[in-house]
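Take a look at the structure below.
Here the complex is missing a single protein chain, while all its other protein chains stay put.
Take a look at subunit A:
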Amino acid sequence: MLAKRIIPCLDVDQGRVVKGINFVKLREAGDPIEMGKFYNDQGADELVFLDITASSDNRKTIIEVARNVAKQVFIPFTVGGGIRTVEDMRSILLAGADKVSINTAALKNPQLISDGANIFGNQCIVLAIDAKRNNNNWKVYVNGGRTLTGKDVINWAKQGVSLGAGEILLTSINRDGTKSGYDLELTKKISESVNIPVIASGGAGNEQDFYEVFIKGKADATLAASLFHFGELKIKELKNYLANKQIPVR
């Protein structure tokens, strides 16, 4: 049976992992390779590296990161952040990343999804969507939830699939950082609207939140950052918990 995936997300600024580096017993906590290895040993199913480098001069460093991670970590990994063109995708994938995640650039130019999918295959293209609740529906936001795009999340997700996205990384802006649990209703809506895997993100606070988003939210995978980085929840323990509750995990 296909396992439900647990994916830690690492923010990378100028080649170093930032935010939540409160790691124990790591020789070099800011080193993406060391952290990748650490999570690999813990049983992470994939890794996501999000490049938050503001200056475009430093874009080359994320390519170096991808190259070095690929030499040392033998599980799939995705690189996102600042990918605007097919050439950006190509350089990241050639460096060894398995997938690229695109967000703002896809909203500005949806054809980027189909161009990328046609060249590299659908499985390479992860469409990241930041969703914020607006009365009874969810709207797509950019700039970390500050800017409303006017797009409806369900429609955008469906459009992304028809353009060739291979997976959807769905973040609830309302829940992000709150530790009050994933947005189950949102995740379920999107999961039921598309026929590609949905990765739930934003709001994980404890083991039960993961269980609920798999069962009630029908998520295929879950992403979390600080919860893992600060050691509040260990991936191995989380997987034991889920396995005991009959969720298929690796």
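We adopt the following convention: a residue touches a chain if its C-beta (ideal position, glycine included) is under 8 Å from a C-beta of that chain, and two chains touch if they have at least 3 such contacts; residues count from 1.
In this section, contacts and distances are computed from a predicted model.
UniProt lists the omitted chain of the complex under the protein name "Imidazole glycerol phosphate synthase subunit HisH" (options: "Heme exporter protein B", "Sugar ABC transporter permease", "Imidazole glycerol phosphate synthase subunit HisH" or "ATP/GTP-binding protein").
From the options A:Ile52, A:Ala70, A:Val142 or A:Ile215, the residue with contact to the unseen chain in the full assembly is A:Ala70.
Contact with the omitted chain, checked across A:Gln14, A:Thr61, A:Thr104 or A:Gln123, is made by A:Gln123. One chain is missing from the display, and on subunit A it is touched by residues 1-3, 5, 40, 45, 70-72, 74-76, 93-94, 96, 98, 120-123, 166-167, 195-197, 220-221, 250.
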